[in-house]
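Just passing along the structure, written as structure tokens.
Note that this complex is displayed minus one protein chain, with the remaining chains in position.
Chains: A and B, in written order; residue numbering restarts at 1 for each.
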Amino acid sequence: MALLEIQNVTRRFGEFTAVDGVSIDIQAGEFFTLLGPSGCGKTTLLRMIAGFDLPDGGRIVLNGMDLAERPPEERPVRTVFQSYALFPHMTVEGNIAFPLQMAKTPGTAIPGKVQEALEDVRLTGFGKRYPHELSGGQKQRVAIGRALVTHPTVLLLDEPLAALDAKLREEMQIELINLQKEVGITFVYVTHDQTEALALSHRIAVMNKGRVEQIDEPSRLYSFPASRFVADFIGTCNLLEGAIASSSDGIVAVEVAGLGTVRVAAALPAAPPAGTIALRPEKIRVQAAAAASAAADRPDNHFLGTVTEYLYLGDVTVYIVTTPAGRKLETLLANSGAGRTKFFEVGDAVEVSWPVDAGHFIGQPDRSVSST
Amino acid sequence: MRRRPIGLWAAALAGYAFLYVPLLIVIVYSFNDSRLNAEWVGFTFGWYDKLFHNQDMLLAAGNSLLIGLTASAVATLLGTMAGLAMYRYRPRLLSILVLAPIAIPEILMGVSLLIFFVLLNLTLGLVSVALAHIAFCIGFVAIVVRSRLAGMDESLTEAARDCGASPLNAFRYVTLPLIMPGVIAGALMAFTLSIDDFVITFFTAGAGTVTLPLQIYSMIKIAVTPEVNAVSTLLMLLTLALIIVASKLSPSLLGTDEENA
Partner (left out) sequence: MQARARLGRWLVSGPPVLYLLVFFAAPALIMVLASFRTPGDFGGLAPLVEDGRLDLNLDSYARFFTESVYAQIFVKSVWYALLTTLFCLLLAYPLAALIARSAKKHRDLLLLLVILPFWSNFLIRIYAWMIILGPNAALAKTVNGALGWLGHEPVPLLFSSFAVLVCLVYVHLPFMVLPLYANLEKHDRALLDAAQDLGAGAWQRFWRITFPLSLPGVYAGAALVFIPALGIFAIPDILGGPEDSLIGNVIKQQFLETRDWPFGSVLSIVLTVAALVLAGTAAWIGRGSLGTPSSAEVARA
């Protein structure tokens, strides 16, 4: 049985449905992330787990126990708020001791536990300071320390790194991963930043407009998106859409406008009328047109085009290749060549190519063949 | 900043002068060695001396203090509850009841309470005045507390609940300490309003009870002496001190928070 079961939960605000029949099973010890754009319902769902909101339909079950009758203070769930919500009139020690006092921990035991918590978040010695004397990253850690000090069953984190600058954010991400491993508590993390989600999580639930699009491990989400939304939201993706020309022997051929016939490896029980192929930029081989046609290992899908734009990003360069029929494809090449030259210039004639297993077939406009 | 328009400055300065010169005259003449508040004769503390030996005045001051302390204590308690309720739940009935006494002319409350107390056979005196003062002070305290709550970070209360605090404990350990400056400011304001009140007290005090403003009123009507100036000056200084302390505790007192249409 899963540790935390969200069973068909719905939440409406007047006409607007924030969470629409969401079902998720979260296992003990997981770093689970709710990922989606703002307004997709992830924060509302988190608040319902914490107890600050009640579902209109469905149940939330923790360790086999329905949480509905329990107010926030009676749930073994702790939250790290986006704004940290540190009590300004208490010291760091006061903040961390507060949950222990509320749990009626004997007074003699409290200082010891507080020190332990401070060590866990690497803030030993900061006990006597007040929140306004701390930096953003330090406040972050106090908030986490306060949430963990009573060893809750689940820790909820509501976009905790959103207010930090990029460098600090990266550091904190690594710390969070290590902390979670050390402490072993189940984390439920909310973010709109897909790179962050990919880096931190064991599993991710991608949400859109109140519904769950796909729940999977990061690498599977990336390589096998279940819908156009997921394909587009996670990383960048070329979405090649068109009518199905044929489907046999595990190969599906799609007629893509402006490109031609694109073949993708997919075993379909029955051939739908149309579909989309999700193709990641880095999977496309780009070669000078002349050289490509002579290559021995030329992949099945190959098309001619011209480099029309590029974006130099330091470690990689994005090249936009446009076919004669006007179709644009985004490709990505690492700048690993000797010296500092780019591979191609605007106007170069190139051939883009990829094997049939480079793309991923998404059957209906919004549903996929295989999902977890 | 931009060019200073002289006209605006002059008009504004005239406005401030208009506000303060009358009060300054009262203060200055309290030290004037003359019965008439007309021309300056000489400096004296005589009127203050007479004041402190004036039995009626001392009694009135004592009454005002007693009523003020009682009324402000009760009004602060009820007003804080009202402010909290108005912020959290936005109830219609409570908001109207709390704010109406501030919006309508004072005389209406005075006469309606007079009828009310007489019909209840309640002897008019200290108690009736205190009850009346509480009624109109609740609104002021509620507004100050509500605006203090509005300035507070909402997620702090949620964090307290999240940490295992019941709603009562969350209020006691987190909300209350944070709004305390506002509560104290409200209390000081209620005290000042009570000490200074004339109209409502006039109708609800009955024949035998005198508060400081009522005493000043009869002195003005019957026999004006600079003793009035002296007591006015002292009262002004007291009020000034209280309000400055209150505004330090709750800067919103200076804004439009205490007024409404």
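Note that in this section a residue touches a chain if its C-beta (ideal position, glycine included) is under 8 Å from a C-beta of that chain, and two chains touch if they have at least 3 such contacts.
As the structure is a prediction and not an experimental result, all values here were calculated from the model.
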Which of B:V41, B:L58, B:I104 or B:A223 contacts the chain that the document leaves out: B:I104
Residue in contact with the excluded chain [from B:L23, B:V41 or B:A223]: B:L23
Residues of chain B (touch criterion as defined above) contacting the omitted chain: 1, 5, 8-9, 11-12, 14-16, 18-20, 22-23, 25-26, 29, 36-39, 78-79, 81-82, 84-85, 88-89, 91, 93-95, 97-101, 103-109, 111-116, 118-119, 131-132, 134-135, 138, 142-143, 167, 192, 195-196, 198-199, 202-203, 213, 216-217, 220-221, 224, 228, 232, 235-236, 239-240, 243-244, 247, 251, 254-256, 259-261
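Operating definition for what follows: only the chains that are shown with their structure count from here on.
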Centre-to-centre distance between chain B and chain A (centres being mean Cα positions), rounded to whole Å: 57
Chain A-facing residues of chain B, complex: 153, 155-156, 158-167, 169-170, 173-174, 177-178
Chain A residues touching chain B - in the complex, by the definition given at the top: 50-52, 71-74, 77-79, 81, 83, 85-89, 98-99, 102-103, 146-147, 150
